[in-house]
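Note that one protein chain of the assembly has been removed; the remaining protein chains are unaltered in position.
Order of writing sets the labels: A and B. Residues in every chain begin at 1.
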Amino acid sequence: MIPMVNPALRVLPEIILTLFGILVMLADAVMAKASSRKPLGWLAVLGALAALAASLWQNRLPAGDAFYGVVRTDAFSVFFHVLIAGIVLASLLIALDAVSDTTEGLGELFALILFGAVGMMFMTSAVELLLVFIALEISSISTYIMAGFRRKSAKGPESALKYFLLGSFATAFFLYGIALVFGATGTTRIPEIASAIAAGHTPAIIYIGLAMLIVGLGFKVSAAPFHVWTPDVYEGAPSPVVALMSTAPKAAAFAVLLRIVYGAFPLLHDHWTPILWWLAVLSMTIGNLGALRQRNVKRLLAYSSIAHAGYLLVAFAALSADGIAAASFYAVAYAIMNVGIFAVISHAGGYEDRLTLIDDYRGLAWRSPLLGGVMAFFLISLIGIPFTGGFFGKFYVFVAALHSGLIWLAIIGLVNSGIAAWYYLRVATAIYSRPSESSPVHSLPRPSLALLLALVITVSGTLILGIFPGGVLSSARAAAATYTSVSPVPSSSGTSAADTTAQH
Amino acid sequence: MTDLHLWLIPLVPVAGFLVNGLFGRKFPKALVTTVAIIAAAVPMLQVADIALRFSSLAKPYIESHGTWIAAGALHANFAFQLDQLSMVMLCVVTGVGFLIHVYSIGYMAHEEGYWRFFAYMNLFLFFMLVLVLSANFLLMFVGWEGVGLASYLLIGFYYTRDSAANAGKKAFLYNRVGDVGFLLAMFLLIAHFGTLNFADVFAAIGANPSLHGGILTVIGLLLLLGACGKSAQIPLYVWLPDAMEGPTPVSALIHAATMVTAGVYMIARAHIIYDRSATALLAVAAIGTATAFFAATMGMMQTDIKRVLAYSTVSQLGYMFLGCGVAAYSAGIFHLVTHAFFKALLFLAAGSVIHALGGEQDMRVMGGLRRKIPVTFWTMTAAVFAISGFPPLCGFVSKDEILYQAFVSPTPAGKVLWAIGLFTAGLTSFYMFRLWYMTFFGESRAVAHEEEAAIHARHDTKLAIEAEHTHPVHESPKSMLVPMIILAILCVIAGAMGWPEGLGGNNWISHFLAPAVSGAHLQYEQARVAIATGAVHAAGENQSPAPAKNLEIILAVLSTLVALSGWYVAHLMYYKRRDLPARLTARFRAVYALIFNKYWVDEIYGALVIAPVLFIARWVLAALVDRGVIDGGGLLAGYTAQGFGSLAARIQSGNIRAYAGWLAACAALLLVAVYFGWTTHFGIH
Partner (left out) sequence: MTLRRLVHCALALTVAFAGLAALYLNLGAEFAGLAQLLVYVGAIAILIVFAILLTRGDDTAESVFSPSGLAGAILAAAVFAVLAWAVETSGIVHPAAIPAAPPEPMRSIGLILMHRYILPLEVIALMLTAAMIGAVILALREKRPQPEQIQRSSAQ
């Protein structure tokens, strides 16, 4: 019998973030119109820190459900809670550095970041598909709005609109998937779905439902071929927001995908592993090839993020505890380095994107060795050179894939990571070129305290993951272990009840 | 041996890197120099200390610093390993590394970004030491990638020149191809042996005498691919000549003496895998021989002094691969050592020439420098004679050992490999003496040159600052000359280490290396027996040591004659009758064009690999993925006309509709796929 835990403690980080979000909005309302909104940002930072502490503290709770089996705190949810809280913290610092005192709607921006984080956190802890859906909507709606926050720019609202329309389209898939799964199994709780499937409830619509869930989540993680929105939206959204939206919602969506495929549908793995296999291959290939020709740095990084989603999906397809652990580890490694590089871009380009093309970055390292060096460092990590998190992330992913016999997938992935070096190096080379007289890098603002903090967090995180990956890896393995205990993942060659029913 | 504190060896250079990298910009030059030199000297002294205490080590000394990663099947420690092989490598890396650091003080004196250069050099030293000290494949790979990174940084040292940045990028990318091989080999090792530790993997192979070919061949070939990338062998050699864009000390240290030999070291380290796979071993030998030959032919036509040396490096590395490929690992490693001496010296001397001429690298405008820079001339001469294979210099001894081992190797291809190797030795001698004559003999073209120096230098390695004070041809400072002299002495005497038994020596180095690269392993013993019998069989006589001895003498005389003839031809063409090259060129125009253009390999790669990738990226993806997907040709044409940045085109709602249509179509496909599960039948799992 699991000892009773006050249910509120199981959603403590979410409660804290919500309260801080409301606080930020209230304070925004009572503050004088002309006064700077930056203190609100620091308030939000405080909230993120508190949520981070609460998430870490949750590690001490015994694993278990709350609120009638709607949320579950276990090593898995805590792992992603900590990750999301960390990303939100760094993104808030980046935003604080990029905005000016007169930027419009700052209070709302900070509140939305916090509210969005609540959604993302619920995504990782929910075991009831309805709550997953609501959480997904919270996270999506806040990112839609934030993507269009730069109202004066032509691109901002446009990209937000595009994101909103396509995102709603994808969410509809997700919702329809839930409905079909409910129709097939009579439940929307993830563990109950698994047991219903084990009991033989596998009518045809459950496969359709599963496919629709994968489509909806595939959109959220921008896996090819559901990635088409990514470059446009990244280009149009303010850089601090991209730092957040390219990492935290994706990590959360990956967590949901893990929960769903390993928690609810482990027995149907014959049906979803090939799909994820193809999604991985397409994402890696289209992401990397698409990035080759980009001249806009943010579009390039958008394609790079598609490719990284592909590497992560490689681990999904591995169908083993090692695969889950590798995926979780990669999510951390990718998030940290991506937030880090957007910290630099956001500072150098500012809220209004003064620097957009690769050529605009020429000479960044000459103008500011700190920023240039840090950016080059993150590029190196994105390439996957040892002593950075990016290397071990890829390493574990491919080890897991090979362990499961996915030799071709690993080879395709390695070839892809070879191609990727090309375009990352293009950026790195530009950074270290001598700037022209009229180069926009000459008008860099001074790094603020917030930026320095964000850089310290991300650089040290990437280094720690690259040199001493042990700690994070053991947490990731603990997170992965929550699945094997709930529902043992059958070996890929084993025949299950699902196979026989699927034959007709 | 207790407590050698191996971890200190790489730690000191990385400390130097951090100090200079973080604060060097504000340091005075002298302080930067001091830090960098100390960071290079301390490891050398420590290695010297270990070497003096190093008597005989039966088992590798392994120093573990705790668990690095433990993930299920995968367990790797921060562990360093010292055995005879890493001892030899350590001596080369720290010794040559230190000398080149000293040399750089003079060579780089006028350069901008002095601190950055030394920071990167220390960083390189760190990774190289990690590479040779590591006790498992994973840590070795860290060093392996790290030296690549440092090399990228140092080649692109002259960032302002696009050619340098591109060369750095090219080196990096070609190495990435090799890395795919290395990584796959590692994954296979994990999958089959559950470990990456050298000791465990090799013990597992040793414990299973029936393990032959098969998976070991695959692993061996994949490792070979990695080695080809790092050591610039066919098909991945093209980056090395371009890497000469880097400063000359970098070429000497990284692209001659140490980093590029990492592939040879890796093969010797993993020799147990190769011993069990005749196919992989033969592949090593074949690639090595082919590379040696082709690179030598390309070296004959180059006019840039550093590029001649670059092709010569590729060629010499081919010899080392040949040595390893006939299971004579100690011969390969010995050649690695001697090559480190003479090739580092050649580069340093070339650097001294370039320095003397204010940045000139084109041999056609050199000449007559013999009397103006005598120290450079004499040290260079020692190196030229060494690499060309004149007894008793070190190059002769090591190259001859490799050729001898190839000749007596039991593989049927042994004689062919030997013949090509011998012919290549003649080519080597020819192009080295060509360089020697063109640079130091004939009438001096330096007077005419001085006026142009400033103009030329802008295109060449030495940066503008150097060129702006045009100075008369001058001998280099002491900090450059002393390392050269030391290396010259080593070139002359190092041969004694491996003087073959057949010629009255005791081949000390092969006995020294024996515990690390041979001996304890059954399979290898059999190979040795086979070699011995093969040798005897080849000589067609009875099983007594005498014929082998005679054979060795005959082969040595033969290769000396070949070297002499190479010299003679060069003498004829570039000293006595200078009109000859032009006439020969006119006569054999096709051959000349083929070789002068380096067999168009770069162009072929461009056409076969890079162009298709870019084509796909550009057209297929641009049309299908990036800009609006389905919505008819008219819209697409509109995009193409308006180009990349035109937001007005992209924001049309038609675009969103196209995106949505694309999403829906893909989703529909996915529904069908999941429902019918047909992808399972593709045999993915």
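Here is the rule we go by: contacts are C-beta pairs under 8 Å (C-beta built on N, C-alpha and C of every residue); 3 or more make two chains touch, one makes a residue touch a chain.
Because the structure is a prediction, the values reported are computed rather than measured.
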Relative to the complete complex, which of the depicted chains are touched by the chain excluded from display? A, B
Hidden-chain contact residue, picked from the options A:70, A:268, A:300 or A:454: A:70
Decide which residue listed in A:39, A:62, A:186 or A:445 touches the omitted chain of the complex. A:186
Contacting the left-out chain in the complete assembly, out of A:61, A:135 or A:441: A:135
Options A:82, A:111 or A:453, residue touching the unrepresented chain: A:111
When the complex is taken as a whole, what residues of chain B touch the one chain not shown? 630-632, 647-649, 651-652, 657-658, 661, 664-665, 667-668, 671-672, 675
Note that chain A touches the absent chain at residues 11, 18, 25, 66-71, 105, 108, 111-112, 115-116, 118-119, 122, 128, 130-131, 134-135, 137-138, 141-142, 144-145, 148-149, 151-152, 154-155, 157-158, 183-187, 201, 203-208
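Here is the rule we use: only the chains that are shown with their structure count from here on.
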So, what's the distance in Å between the C-alpha centres of chain B and chain A? 40
Under the touch definition given earlier, write down the residues of chain B that touch chain A in their complex. 25, 67-74, 141-142, 145-146, 149, 156, 159-160, 162, 165-166, 168-169, 172-173, 176-177, 179-180, 183-184, 187-188, 190-191, 613-614, 616-618, 621-622, 625-626, 629, 644, 647, 650-651, 655-656, 659-660, 662-664, 666-667, 670-671, 673-675, 677, 679-680, 682, 684-685
Residue ranges of chain A in contact with chain B within the complex: 154-155, 158, 161-162, 165-166, 169-170, 173, 204, 207-208, 210-212, 214-215, 219, 224-226, 228-229, 231-232, 270-275, 277-278, 286, 289-290, 292-293, 295-296, 319, 321-322, 325, 369, 380, 385-387, 391-392, 395-396, 398-399, 402-406, 408-411, 414-415, 417-419, 421-422, 425-426, 429, 432-434, 468-470, 473-474, 477, 492-493, 502
